[in-house]
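Note that one protein chain of the assembly has been removed; the remaining protein chains are unaltered in position.
As written, the chain order gives the labels A, B, C, D and E, with residue 1 at the start of each chain.
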Amino acid sequence: MIKRKDERGLEDLRKFKIEIDILKYPNGSALINMGDTRVLCTAMVEEKVPPFLKNTNQGWISAEYSLLPGSTYPRTIRDIDKGRIEGRSQEIQRLIGRALRGCVDLTALQGTTIWIDTDVLQADGGTRTAAINGGFVSMYIALAKLYRNGKLPYFPVKNFIGAVSVGILNNEILLDLDFNEDFDAQVDMNVVMNENKKIIEIQGTAEKKDFNVEELFKMVKIGWKGIGSIIDYEKELLKNIVYSY
Amino acid sequence: MIKRKDERGLEDLRKFKIEIDILKYPNGSALINMGDTRVLCTAMVEEKVPPFLKNTNQGWISAEYSLLPGSTYPRTIRDIDKGRIEGRSQEIQRLIGRALRGCVDLTALQGTTIWIDTDVLQADGGTRTAAINGGFVSMYIALAKLYRNGKLPYFPVKNFIGAVSVGILNNEILLDLDFNEDFDAQVDMNVVMNENKKIIEIQGTAEKKDFNVEELFKMVKIGWKGIGSIIDYEKELLKNIVYSY
Amino acid sequence: MIKRKDERGLEDLRKFKIEIDILKYPNGSALINMGDTRVLCTAMVEEKVPPFLKNTNQGWISAEYSLLPGSTYPRTIRDIDKGRIEGRSQEIQRLIGRALRGCVDLTALQGTTIWIDTDVLQADGGTRTAAINGGFVSMYIALAKLYRNGKLPYFPVKNFIGAVSVGILNNEILLDLDFNEDFDAQVDMNVVMNENKKIIEIQGTAEKKDFNVEELFKMVKIGWKGIGSIIDYEKELLKNIVYSY
Amino acid sequence: MIKRKDERGLEDLRKFKIEIDILKYPNGSALINMGDTRVLCTAMVEEKVPPFLKNTNQGWISAEYSLLPGSTYPRTIRDIDKGRIEGRSQEIQRLIGRALRGCVDLTALQGTTIWIDTDVLQADGGTRTAAINGGFVSMYIALAKLYRNGKLPYFPVKNFIGAVSVGILNNEILLDLDFNEDFDAQVDMNVVMNENKKIIEIQGTAEKKDFNVEELFKMVKIGWKGIGSIIDYEKELLKNIVYSY
Amino acid sequence: MIKRKDERGLEDLRKFKIEIDILKYPNGSALINMGDTRVLCTAMVEEKVPPFLKNTNQGWISAEYSLLPGSTYPRTIRDIDKGRIEGRSQEIQRLIGRALRGCVDLTALQGTTIWIDTDVLQADGGTRTAAINGGFVSMYIALAKLYRNGKLPYFPVKNFIGAVSVGILNNEILLDLDFNEDFDAQVDMNVVMNENKKIIEIQGTAEKKDFNVEELFKMVKIGWKGIGSIIDYEKELLKNIVYSY
Partner (left out) sequence: MIKRKDERGLEDLRKFKIEIDILKYPNGSALINMGDTRVLCTAMVEEKVPPFLKNTNQGWISAEYSLLPGSTYPRTIRDIDKGRIEGRSQEIQRLIGRALRGCVDLTALQGTTIWIDTDVLQADGGTRTAAINGGFVSMYIALAKLYRNGKLPYFPVKNFIGAVSVGILNNEILLDLDFNEDFDAQVDMNVVMNENKKIIEIQGTAEKKDFNVEELFKMVKIGWKGIGSIIDYEKELLKNIVYSY
């Protein structure tokens, strides 16, 4: 059986922690640590919507994802120095945006965009799911403030969500892979679910081995174990925030 | 119950057809029609690998996806006129590349890149899965020629693959959505599977409604119905091609 | 004397064919084959004019030209992957735009831009003249529809136009060069003329040999032979389209 | 009959002057004035050829053309601030490059590129033909120096060339149009010819009126009158320069 | 007299703190807080030099500076989304690079580049001087490790350096301006000095009022008071690090 770092069980999350309200300008901010993965997440409000929403009754949530140069080894070259956003970052920030829009009633945000920035300070696997969790927390705080300040007709977050990676390594299913595990994984999956155990987004890739529906089923089940814990943590962290901030 | 265009049943594919060897320069070419969706796919060989594969024993398969301006209404502005590849195209071409690499033994391709270009002539839903199917066929032909010309130590395609979209619309599961169905869908999923009924890639998004594991399970099952037919068609189309081209 | 492929005479066109109305979203569409050169042309209407025409009584016709990756050997890298439109494509699309504007009364189009997209599926010489011919046909159809729908005060096409290449190879004048002939040509010329045998655009280059006015004269004369046939074909293809579509 | 500025006859050139050797770093330099049009031209040698000439026995001549911001009214925005070279500049610099390569034996330049930069200080019509004339002179000087320094096996300029614009305005043919004439012209043509009265490049456009072969013929004849004078001037300016510099 | 936040005297620094070794991949890392300004600084080694140093006996130190989107109000748009590095960032990163190269013997680094990344997490004035201080500390650590690992012939840091801003506000000279002070300042100056009280870099701008040499003199003197304290702090922080790391 696979031995994981720090005596971690196959279906255990890494130690995680989310610090909030750490920056003074954003409407909401969160620094998430999942193991050695660290992502700084901010939510900022802009009184404007993208062109395709002009003249609709909807607001928008837009996510951006980026690796700081020192977050990886070897150093990541900045997008601007390559002249383009990496395809991988594009794919990830689209996933984050969809996941966050999937738990919010956008009609409450009419005329407003919430910018979610997720900047990876240190990358050790699972940066996209960490970004979703941290992004959700920063967004929740920003929306709570807007709501408490009378800027929203009702509090628009429909559900708590959580995200986690699951993978198959040496034919065993693992929860929350770190970089080395991810690198060797046969199957790599990311799952976003809400507090009702419903799927918001699922993406699975046969990196080295195809997989069947039963394995898919098991991976989702194990994913939920992690997501459930994360949602519990988020609820504790954000409790009463809508009313008492 | 939902009425689909052309009396189509909920679990029926649209009419589809793949024409092959339609262009004279590419090593392989295919024009796929899935309903009104039409994608021109070509496979071209380059004796070179991307930098991250230098000094490894592996080749590479690289996919690009683009919408021609006249493929949509209103007209799609070219990437070069906007100065960047749309995030959506990035995400799609990464999916196509992963799917195709997922059925090929890349070590047989050492030193070689196969470029798969998928250009959408007409978009009516399901362009990414059509591009995977057409891309697979053009790649298969190109690899068969390489193999027959003694350029490959063995024929590297491990399995036939097929791809299809599945979605939930008005709480019913539909196979192979056209543009209007896709636009209204509550859940949107794309599945790539191989001839052994194994999953190569799965991506599901709760566009308007979260979904549970049972629905996920059913969608994969219905997806397989479509994929099975597509793989049968591909096998008939490409039969003997490895040996008799 | 030069021997041409398929027993073609020096002053003969290659076999050509234009298929129309092949795509469902564009206002007009045409797929032109001149020998092995194949160009997909679409015309789409936008209710907007470029900034320099704001507050004038004129509309505009704007052309774009691009090679699909699989249209050449070796593969053409996409503009967006190089970060710029090739100078050659810029030059060609400006030529196409000027030629098409040269046969239309732009005041009838006030407030409207017709986008002509010409995408080369297969390049075997003469792509720019094929694009003009196919672009003309797709534009003619689009304008006929606009006119029949009461969107234009009068039908604005003043003349039929046709375009062809002429060149000097081994000191002989050839009509409609294919890629290999073009590659070796001493002089390369492109001529656009209208049904009244008037010149709309002429561009001649001494690739390997300078030429005198008599040769210029002869080349235009031979060019007209080809253009005349093309215009006859277009007239047959589009007859009654203005009134009976 | 048309009245031209400064009592100029229809077939007269504007006053022109070429100053040479005005900059210290370029191998050759020339400042050309054609009427109020002023173009600074430099020729610089690089011991390198473009990739497509690697492993051939040929050198290259590459031209660039740009408008300085203050050369026009209103101000021209720099290419870099728009993020792309204007299509018009691309087309012009390709014309300049072809014209200059059309009078030089490129095999004498094996391994070497001559960069011709033509920067318009003041634009009053005819900038592209002025750039060809000034570019030719700066190139001639640079090649003469290379030859005299023993860097070339023989002097590679085959002929003197000259360039001029001709146009039709109010149905009359005019030589060397200034900006206002060019703006109103019905037909706009640029001709490059060599000292043997042969055509190197010809480009004619029916801006507002189509034209027939006889008019084409006359325009070339009138163009030669201007080009002949320009070549005489160049010969006087550069006489003995190959041997006595 | 001006009242500063937190009872700060005119010639007092804000509270500052530098945390080191906070990230696991960079060779050196530092998080600097100067008041509410927070900059994350990393130093990473690359075994390569820029082209202009090929075949010299020198290494290089290259700095990059960027504002995270959430570091300002309103949100800073990412460089990549604007398609260019802001001129302000360019100017700042060139200053940082010059300052750091000004205290290092680059010949000890032959063949090596040290990348200094300074990413502003929170901007409240003085980000460029904070980036120099934090960048110096991260670089010092990286070089100490290289030296201790035998990768350098000798320890190449010649002096400790420090940087601070000084300005004139309401005709009084202030040390270490925060954002609001900076916004209103009449004169804005940044000084970089080394432990020998020598100037490495000085940049002063008359934002609203010109200044004379005496004022320049006084500003440098007051700047030194701050720089001296910073250098003392750095020395304490990094003491023995060269030998005992």
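What we mean here is this: a residue touches a chain if its C-beta (ideal position, glycine included) is under 8 Å from a C-beta of that chain, and two chains touch if they have at least 3 such contacts.
Everything numeric here is computed off the predicted structure, so don't read it as measured data.
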Touched by the hidden chain, restricted to displayed chains: D, E
Sole residue of D:Asp36, D:Asp105 or D:Glu195 that reaches the chain not shown, by the stated touch rule: D:Asp36
Residue of E:Thr56, E:Thr107, E:Asn171 or E:Thr205 in touch with the missing chain, whole complex considered: E:Thr205
Option touching the unshown chain, where D:Arg84, D:Lys158 or D:Lys198 are the choices: D:Arg84
Contact set of chain E toward the excluded chain (per top definition): 84-85, 87-88, 90-91, 93-94, 98, 102, 159, 193-194, 196-206, 210-213, 216-217, 220-221
Where the missing chain touches chain D, by residue: 23-26, 29, 36, 40, 42, 44, 46, 64, 66, 68-75, 78-81, 84-85, 115, 117, 119, 121-122
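The rule is simple: only the chains that are shown with their structure count from here on.
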Partner chains that chain A and chain D have in common: none
Assembly fragments, chain A aside and the remaining chains unmoved: B, C, D | E
Chain D against chain C, contact positions shared by both copies (same if over half, else different): same
Contacts with 2+ other chains: residues of chain A: 84-85
Overall pattern in which the protein chains touch one another (line/ring/star/complete/other): line
Touch relationships between chains, expressed as pairs: A-B, A-E, B-C, C-D
